[in-house]
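Missing here: one protein chain of the complex. Every other protein chain is in place.
Note that the chains take the letters A, B, C, D, E and F in the order they are written out, and that residue 1 is the start of every chain.
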Amino acid sequence: MAGMSPIVRTTARLLFPFTFLFGAYVVIHGHLTPGGGFPGGVIIAASFVMLVLAYGIERAQERVGFTRAEVLESIGGLTIAILGLFGLLAGVAFLQNVFPLGEFGRLFSGGNLPLLYLAVGVKVTAGILLIFYAMLFGFGGEE
Amino acid sequence: MMISIILTILFGASLLCALRAALGPTAPDRVVAIEALVALMIGVLVLLGAYYNASIYLDVALVYAFLAFLGTLAIAKYLEGQGVET
Amino acid sequence: MMHFNYIIAMLLITLGLYCLVLKRNLIKLIIGLAILTDGIHMFLISLGYRMEGIAAIVTDEMTSVPSNFAARAVDPVPQALVLTSIVINVCILALALSLSIYAYRYYGTLELEKIRRFKE
Amino acid sequence: MAKIQQALALAMVLTTGALLILAVTLTMPAFGSFPQRQIGESAEDAIGQQILENAPEQTGAANVVTSVVWGYRGYDTLGEATVLFTAVVGVVMLFRVARRSE
Amino acid sequence: MIPHAPILAIFLPLFAAFLMPIIGILSRKRGVNHAREWVAIAAVLAELVIVGSMLSEVLSGQIILYKLGNWDPPWGIALVIDGLGLFAALIVSGISALIVGYSFVSMEKDTGLDQYYTLLMLMLAGMMGVVLTGDVFNLYVFFEIMSIAAYALVAFRRNWQSIEAGLKYLIIGSLGTSFIILGVAFLYGLAGSLNIAHLAQNLPFLPATTLILPLGLFVIGLGIKIAMVPLHMWMPDAYQAAPPPVAALFSGATATVGLYAMLRVVYMLFGAFGIGAMLAGLGLVTMVLGALMALVQRDLKRLLAYSSISQIGYVLAGVGLGTTLGIQGGLFHLLNNAIYKTMLFMIAGTVVYRVGTSNMDKLGGLWKNMPVTGALFGVGALAISGVPPLNGFASKWTIYMAGVEAGQGGHWPGYAITVIALITSALTLAYFLKAFSNIFLGQRPGHLADVKESPRSMMFPIMLLGVLCVVFGILPQIGIDLVRPAQEALMNSGGYISAGLGGM
Amino acid sequence: MSSARLPATFLCLWATWMILTTSLDPQELVVGAVVSAFIAVVSYEFLFHGGMRQKLHPKRLAYAMAYPFAYTWAEIKAHAKVIYYILHPRMPIKPGIVRVPTELRSDFGITGLANAITMTPGTLSVDVVGEEPSLYVHWINVDTTEPDQTNMKIARPFERFLRGIFG
Partner (left out) sequence: MIEIIAYVLLGIGTACAIIGAIGILRFPDVYNRIHANTVVVVGGAIFLVLGAGILGGISAFTVKAVVIALFLFLTSPVSSHAIARAAHKSGIKLWPKSVADKLEEEKR
């Protein structure tokens, strides 16, 4: 895929790590600020999309390829499921919090909520990227 | 008080932008108008954050700015006529 | 004027229905679907508003007086529902758009008149 | 024929809209009256109000919406993640041959 | 009961689905054949065991309450399993088990089987979720899982037919689910709760007029899902275009789930409003129109789809009567419909698998090639038309009796239901005889001379269902016994409310 | 000196994390370090090109310090001009696209120049042409179309600083 003008490329290159970081921030602080797994995952995926728009699809696929995204998505889903199972293993109900709650208002608080959000973040990133890649290949036509 | 006056004026400005977005003879016209609208909305969000004294509104503004930027890039890419090809 | 938000939401829903029923272009149909669900989300989220309400997040300046927080914050349940519903809507749109890419590939058009099954 | 059909559809849409607006104005509790619902329970018993009061201690998250999303209604959100997974699998399924050519 | 059985029943297929892409990638790398099929079969069988393990408790009249995350019911989400839910869950898991077994051979020529089995598992998870949940919004979410998987599966073959059918199904179906969530929003605004039991407790305190709109929204939304007649446009296309096992799953399990949700919402939440008459009326219209449309079809799958619509009409009519006998008959018919409709779709699938088309004009004289299949088709056709020694007769007879009973009780429309149902039965027999003679009798086109009998692994589930048809026909008491807890659960909303709120 | 790129990226990202969280809670810092390390590994070749040593040359720092002031001044002038055009009832504008040659060579330099030109209202860079780089600038009030003159009028205020900063 052809890229865009050098100005856009340079800016995309500059912005990519920071948007990635911002997405990670939104994911990790889901229990303290607005946002959470889904918006954060979308931001991370969007930063990859920005790379695709500016450079073409190869640059983004070097980082996260199709198969890797598929595996990541499954892993995210499995992580959520297993975190849910922790409740069962501890002898209480499904999805019940079995981690210590931590100090209110700090980063390590809320028990399993941040972990769940992390899993959702990974999953959403991979999922949105997969949809995007699949649609791009779809535009490319079948050989 | 000041803030409500400012918000009223900004509302008028965003109405003008929306008018251009509705009128705009070509697609880039609309995009430009909407870009201006987004910038105004970011300003409004930050003002509201200052009004409620809650910095959580700023995250929203940042996300909004980023996604608007991305949307503009995507539309620009589409308009360049090359489409999105692999 | 007490129901202003609700009425706007319902107008959005009606607009979406209008698009869905009367427009004859696949993409417009999908846009209609999006507008419809947006109206529903707006309705759902304005159900939980409290006069002079604040966001349901305990921030630093509020941790000392949590009771005050509970008396001022808006209802969090509809917000959670809307979050879920938005994701579902996004998924439906993604699937719909992929299918319309396919339809476009087969027919070279997105007009429903040209696509056989929709004529019935 | 097509004209009549269109007029019929338009009338249907307009009727639905009018019905919705009527129902909303007549039956819904007024906008902004959150803890109060139509049913005779007292405002303090409303589910949202109870969650607002108890969530910070029970789940330890500062964002009450998060404690609803993954705490009280976590199962819903598991479903939501599954929906996303379903959609992704569906899209990948649709474009599978195009993928094989890679 | 296996501990945590309610959540495991939903969780197991979900876990299998999350695992499936990884298994697919690994088995491709290692060169292992059929790994995903075996995983799917294992998951489905385990599912059946789990659901079966809940049977004894529910049959003894208990209502199982499972609190997710250990939050108390009106706040958190709870799974509530009563007789009706378990009845539907049994149908769903049983049919799915057969379908997965059937897909093993039937789908082997297709590509993208990773995704196929993933979607199948997801659909199963969604259906189990709808059936077992005790929360309106959760019902909506799992309905969406089921529907999205269904949209994708309809488009699985990716020819123009299935793409169009998928799009049509998607747009109409998501309109339906939008109505459902709008109804949920109205309920939340009115009653401030989402728990079905809590809602059922509170809604009767509201003035009836405020509830008309939410009820209408729910009925329209769910009606789209179960293809009630004014809203059935998507169904024949979808059933025709879907791969045969998927079509069988739709007609057997998905329709059951939709009807379950309809019954649950309408009877549990809005039970006080005498909604039965409306349901019965809609059922009659559905029944007759479905049968009439089926008469003129030239394609076997389309014919079966219209006949599905017609059968759903029977269930609605029976349940809409609202009497004990009527509900029993309706639910029994639901069970029977799942059995023989799945079977017929499977047979259509084997015909397509062997011959390559389901257009009845191009078929004929297949009796010589595939006699067993033909015989089974005959059994299914006779069962669906309500010929005495088979199960269709048993349930239809119950519905007729219920109609007569209602008529004697002074409600003249009861007689009308009986008469119309009888006429529709005759119509059903007519179009199935036509289909049978078109496919298995008459002139055999030359190119069909060397068509072989269906593969054995595809034959097995069909035979199983055929045997069930005969068993339920000869000993209808078994079926009635199975149905009675469901019927009692449906009529006993007080028990549901108290159990659903944790015995408050 | 490409080996210095990874730590430099890491430090940049960590500082950004601190700004985003606006707290010095040790938990935040630790998680921030982990996250920034991960992102730095994923994306370090995007942020910096070339060596680190000459990037911190004092002359460049001096130019970088002076640049904002010059930039702000140009910005204010341009704003005043465009606001005048907007509010003038007859709108006395003479728009057109002109070619502006530039002496800058590096990616960052050209991007910086183009962005600066776009950010000052009244001029808008429409396209960049590759070797022997020159910008095509949409100018709201075209005085001249001669390349030297346009460079003088449009690019000169920024070019000097940018050349100092990026080379």
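By definition in this document, a residue touches a chain if its C-beta (ideal position, glycine included) is under 8 Å from a C-beta of that chain, and two chains touch if they have at least 3 such contacts.
All figures in this text were calculated on a predicted structure; none of them were measured in a lab.
Trainee: Could you run through the displayed chains and say which ones the absent chain touches?
Mentor: Counted over the whole complex, the chain not pictured touches A, B, F.
Trainee: Which one, F:Val30, F:Leu61 or F:Ile86, makes contact with the chain that was left out?
Mentor: Of the candidates F:Val30, F:Leu61 or F:Ile86, F:Ile86 is in touch with the missing chain.
Trainee: So which bits of subunit A touch the chain we can't see?
Mentor: 4-5, 7-8, 11, 14-15
Trainee: Hey, which subunit B residues sit against the chain that's not shown?
Mentor: The list for subunit B reads 2, 6, 9-10, 12-14, 16-17, 19-20, 26, 28-29, 31-33, 35-36, 39-40, 42-43, 46-47, 49-50, 53, 55, 58-59, 61-62, 65-66, 69, 72-73, 75-81.
Trainee: Provide the residue numbers of subunit F that touch the chain removed from this figure.
Mentor: These residues of subunit F touch the chain that is not shown: 19-20, 22-23, 75, 79, 82-83, 85-87, 91, 93-99, 114-116, 118-127, 136, 138, 140, 142, 145.
Keep this in mind: only the chains that are shown with their structure count from here on.
Trainee: Shortest hop count from subunit D to subunit F along touching chains?
Mentor: The distance in steps between these two chains is 2.
Trainee: Return the chain pair with more inter-chain C-beta contacts, choosing between A-D and A-B.
Mentor: Higher contact count goes to A-D.
Trainee: Roughly how many whole angstrom separate the Cα centroids of subunit C and subunit D?
Mentor: Inter-chain centre distance comes to 8 Å.
Trainee: So, what's the distance in Å between the C-alpha centres of subunit F and subunit A?
Mentor: 30
Trainee: Averaging over Cα atoms per chain, report the distance between subunit B and subunit F in Å.
Mentor: For subunit B versus subunit F, the centre distance works out to 22 Å.
Trainee: Indicate the residues of subunit C shared as contacts by at least two other chains.
Mentor: Only 13, 43, 47, 55, 57-59, 77-78, 81, 83-84, 87-88, 91-92, 94-95, 98-99, 102 qualify.
Trainee: Residues of subunit B that touch two or more other chains: which are they?
Mentor: In subunit B, the residues touching two or more other chains are 55-56.
Trainee: Which residues of subunit B touch subunit A once you look at their complex with the stated criterion?
Mentor: Per the stated touch rule, the residues are 56, 59-60, 62-63, 66-67, 70, 73-74, 76-77, 80, 82-86.
Trainee: Report the residues of subunit A in contact with subunit F in the complex, numbered from low to high.
Mentor: Counting only subunit A, the residues touching subunit F are 5-7, 9-11, 13-14, 16-18, 20-22, 24-25, 28-29, 63, 106-108.
Trainee: With touch defined as at the start, can you tell me which subunit B residues reach subunit C in the complex?
Mentor: Residues 52-56 of subunit B touch subunit C in their complex.
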